[in-house]
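Complex shown without one protein chain; remaining protein chains in place.
Coming up: chain A.
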Amino acid sequence: MDTAIEVTGLVVRRGKRAVLDGFTCAVPRGSVTGLLGPSGSGKTTLMRTVVGVQVVTSGTVTVLGSPAGSPALRSKIGYLTQAPSIYADLTVRENARYFASLYRLGASAADEAIETVGLTRAAHQLVADLSGGQRSRASLACAIVSRPEILVLDEPTVGQDPLLRDELWAHFRRMAADGATVLVSSHVMDEANRCDRLLLIREGVLIADDTPAAVKKAAGSDDLDQAFLNLIRAHEKVPA
């Protein structure tokens, strides 16, 4: 199995705390990997490290064979931040076209990405005038516009209705089938079930790294929600 993202002994300090403390994991190429964990456990921090915008204290993060943040990787990565990060004073299309242009892509790539997230009819609207869910989809459009090899998505489906969530996940699966590596954080267990692998993180420490089926089996529950709770609680009882 080919590894796309390899994290070894990663320590990240933010403020006074070590948010990630000796984190090690590997994400296989061409897969959808779910990153799960309680709020504040370090999911966003790990993703920021993978896309190369986080100051790292120690450890190594390798993406497609290069150190995370290398210039060569910048054209191969798409990053969706947790809060929508697009220009509120531009229209959806202007945003998508700008981000497309950064990868030397034209208007058709932008329009395609807008179509994928179901915003074609709102494409001419200013982002400031969009609903919350539309705004995060506009942000998502800008992350997938370059059809990146590595797609890092921080809670991409928050605030979306079940139909849209289903379509977006079908799209992530399609991208992975085409060879992309998708790392996606989520709090929704029914989405976790659609991942190839799950990384469970608690207070900056990896507590599970397996397929959804294996995670459920190890936690002794058929329900992923319950399995997740079991694992978290099991780790609370055994202080590291």
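Note that in this section a contact is a pair of C-beta atoms (placed from the backbone, for glycine too) under 8 Å apart; a residue touches a chain by one contact, two chains touch by 3 or more; residues count from 1.
The rule is short, and it goes like this: contacts and distances are computed from a predicted model.
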According to its UniProt record, the missing chain among "NADH-quinone oxidoreductase subunit H", "Protein FixC", "Gluconate 2-dehydrogenase subunit 3 family protein" or "Transport permease protein" is "Transport permease protein"
Touch with the omitted chain, as defined above, among A:G69, A:G133 or A:G159 | A:G69
Touch with the missing chain holds, among A:A88, A:A177 or A:A213, for A:A88
Contact residues on chain A toward the hidden chain run 13-15, 48, 51-56, 69, 71, 74-75, 77, 79, 81, 83-90, 94, 97-99, 101-104, 126, 142
